[in-house]
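If you scroll down you'll find the structure; I have some questions about it.
The complex appears here without one of its protein chains, the remainder shown in place.
Note that the chains are named A, B and C in the order they appear, and that numbering of residues resets to 1 at the start of each chain.
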Amino acid sequence: MTTPAPTSLAQANMMAVALARLLRDGERVFHGVASPLPMVACLLAQRLHAPRLVYLNITGSANPTPAELPASTVDARLLAGTHSLVTLADLFDMSARGAIDTVFLSGVQIDVEGRINMSAIGPYAQPKVRLPGGAGSAALMPTARRVILWRTKHDPRTLVERVGFVTAAGNVDRVVTPLCVFRRVEGRLQVEQLFPYTAADAVRAATGFPLDADDTTPVAPPPSEAELAALAAIDPDQIRLIEFM
Amino acid sequence: MTTPAPTSLAQANMMAVALARLLRDGERVFHGVASPLPMVACLLAQRLHAPRLVYLNITGSANPTPAELPASTVDARLLAGTHSLVTLADLFDMSARGAIDTVFLSGVQIDVEGRINMSAIGPYAQPKVRLPGGAGSAALMPTARRVILWRTKHDPRTLVERVGFVTAAGNVDRVVTPLCVFRRVEGRLQVEQLFPYTAADAVRAATGFPLDADDTTPVAPPPSEAELAALAAIDPDQIRLIEFM
Amino acid sequence: MLDKRVSLHEAVASIPDGAVLALGGNTLHRAPCAVVHELVRQGKRDLTLVKTASSYDTDLLCGAGCVSRAELAFVGFENVFGLAPRYRLAIETGRVKLREHACYSIITGLRAAVQGVPFMPIAGMVGSDVVAVSGFKTVQDPYSGQSLVAVQAIQPDVAVVHVQEADAEGNAVIYGTRFEDVLIAQAARRVILTCERVVPGEKLARQPELTAIPGYLVEAVVEAPRGAWPLSCAGEYGYDHAFLAAYVDAARGDEATYQSFIEQHILAPDAALAYAS
Partner (left out) sequence: MLDKRVSLHEAVASIPDGAVLALGGNTLHRAPCAVVHELVRQGKRDLTLVKTASSYDTDLLCGAGCVSRAELAFVGFENVFGLAPRYRLAIETGRVKLREHACYSIITGLRAAVQGVPFMPIAGMVGSDVVAVSGFKTVQDPYSGQSLVAVQAIQPDVAVVHVQEADAEGNAVIYGTRFEDVLIAQAARRVILTCERVVPGEKLARQPELTAIPGYLVEAVVEAPRGAWPLSCAGEYGYDHAFLAAYVDAARGDEATYQSFIEQHILAPDAALAYAS
């Protein structure tokens, strides 16, 4: 395990804030396993602009008020304060019947159409790397009203023209990386916002598919004082950094 | 509402005892709504010869120890002492996957093949009498390993050659009435045991399909002292009589 | 935490004529009768009822002319009072159109809605004439070729459930049997909850394992003490034998007798107060 690069905290903060800003008050938002940044983003959005957001997670809790954030997002610490518990099946059912507004998912590879690979690098039957698998994504991605992808790596092997194996495909709306926010427009990812510490040419170079990002591409506002203060309050142990290790 | 005929208690006792005798130790037995006699029979069998019988009912309890018996067999009094609760859906699922041994069901009409009508007397679309409906029977009867029917009326309009409407059909093994126990042999009901207070010709006259019951037909042993004592202990308020009113 | 409490009148006013309405409880137990009575008072029409096993609730709504269609598996007062007179009459005269079910096919249809699929295969049903009269089709298992009865999704417009305890956001605790209450709450587009008492959310947070229906599925919460009356509510009260006897007696009578009973016991301005006694 390597230690985070010096810029990791800035990137983690920017990503958490960017994810949170995409969330709307009153919507039902869900994340699954291995999702520290979405966990932080949901709590952040609730604290800032979306107090009525219903934050659901794979532990089956709703609107938890965790005293400390876990590194595993299936952890019982995510049950603290909840008034209800449901099973994984109940949550997937909700998405299946259109009752979840936004689902956070990730992919080891993400392609220009927003499809993800969580299954295998190399030939599927004899893979070079067997990946963890897509967990809920193949069922959630076509049924959730909106999918937000996130990935803490942004390089040409991660953001590719076409994934070698489609673990899941569906209603992807945005993709958030350490460098930018993509939006899917007419079926293809385009840079919607650059992050303040990056430049358009760096993003183009780090992306495995063509982009028209340039100096006119909008830049996301950096995390505000209020956002940073809320982040510090929610995640004092900087669990959000774990995805950068 | 009419008061029970003088012989009703003897009939109710005999039926409860006959139903209980059909139950085997260790099996899973289920009854649904409107089933006072099966409720009594399950408790009786557990107390007498089947201490390991798993008694399940539509309230979702298992092996309850009710302080008093309810007239409705969906009543919360049937939860007393249970260590678990499940839903109706869970119980029907159990039958569907072959995990229930014996199910008690009834029919306003029962035919020679053991099919029941709980739906309508007269043309289905414009019935002379709309009956309650079969509740779980259409799903349970083909899937339960064994179905025991009971009916507190035994006359030619109740036990018919062919029901006008088949609410449910399936794995019927025995039918218990106030007069006798039928067994289904090669698809047709035959008298297995006459009750001690009846005669073969009376049963033939009361049945709407041909029977070969005669003087050589076995007679059920009357309720024993032990059976009657257990009945009195389980059902001191004589809830079992309610089906005769 | 959102406070979703509204008055009984307001909650029921939000149920439109023509709605597909799923009612909680089972036979004589824990049906949302306060809402049923208010539906009669507000003169709702053309409802479709969805329930497995029902009694007074369905009988009254049919007798009061609120219902035009029903998907049901059992309606009766069990052995306590026998057949449901006004339900019978409504079906026999064709005023209410029944799509007869087994309890399990209601459950299966609700499950299909919960799981976002248009149909679900069901075990059993074979040999029952219900399959034909209710228009159930068959489906082949694409793996084995086996033929099964397929049940269409049943998605109620509104589910109404009466529970013992809920917080103001609609997290609901059911003591004793849950019947199909959780299923109808999941399947329905909207959920109206009535409860014996509203409790502080902190109570539920201490033992969230007990919460049967999560608040985020619930649109409105009505505090309705004795809200299942005259039916039972586990741990709170049994069914009201005397009232139900009087009801069934009136329901077996002629139309004038029955309507007079409804007028006196359901519609009269002070009738609602009597329930709380």
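Throughout what follows, a residue touches a chain if its C-beta (ideal position, glycine included) is under 8 Å from a C-beta of that chain, and two chains touch if they have at least 3 such contacts.
Only a predicted model underlies this, so the values are computations on that prediction, with no experimental measurement involved.
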For the full complex, can you list every visible chain touched by the one that's not shown? A, B, C
Per the whole complex, from C:9, C:137 or C:197 the residue touching the absent chain is C:137
Have a look at A:133, A:156, A:218 or A:236 and name the one touching the chain we're not showing. A:133
Touching residue (missing chain; options A:58, A:160 or A:213): A:58
Among A:110, A:166 or A:206, which one is in touch with the chain left out? A:166
Missing-partner contacts on subunit A, residue numbers: 32-34, 36, 58-61, 71-76, 79, 85, 87-89, 92, 95-97, 115, 119, 124, 126-143, 165-170, 242-243, 245
Against the chain that's been left off, what residues of subunit B make contact? List them. 28, 52, 54, 56, 61-62, 79, 81-86, 90, 93-99, 143
Take the complete complex as the reference. Which residues in subunit C touch the chain that isn't displayed? 108, 115-123, 137-144, 146, 148, 150, 152, 174-176, 209-210
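Heads up, the rule we're going with is that only the chains that are shown with their structure count from here on.
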Residual chain clusters - subunit C taken out, nothing else repositioned: A | B
Dominant interface by contact count, named by its two chains: B-C
Any idea how many Å lie between the Cα centroids of subunit B and subunit C? 27
Could you give the separation in Å between the centres of subunit A and subunit B, each centre being the mean of its C-alpha atoms? 58
Quick one: report the Å distance separating subunit A from subunit C, using the average Cα coordinate of each chain. 41
Which residue numbers or ranges of subunit A touch two or more of the other chains? none
Enumerate the residues of subunit C that touch no fewer than two other chains. none
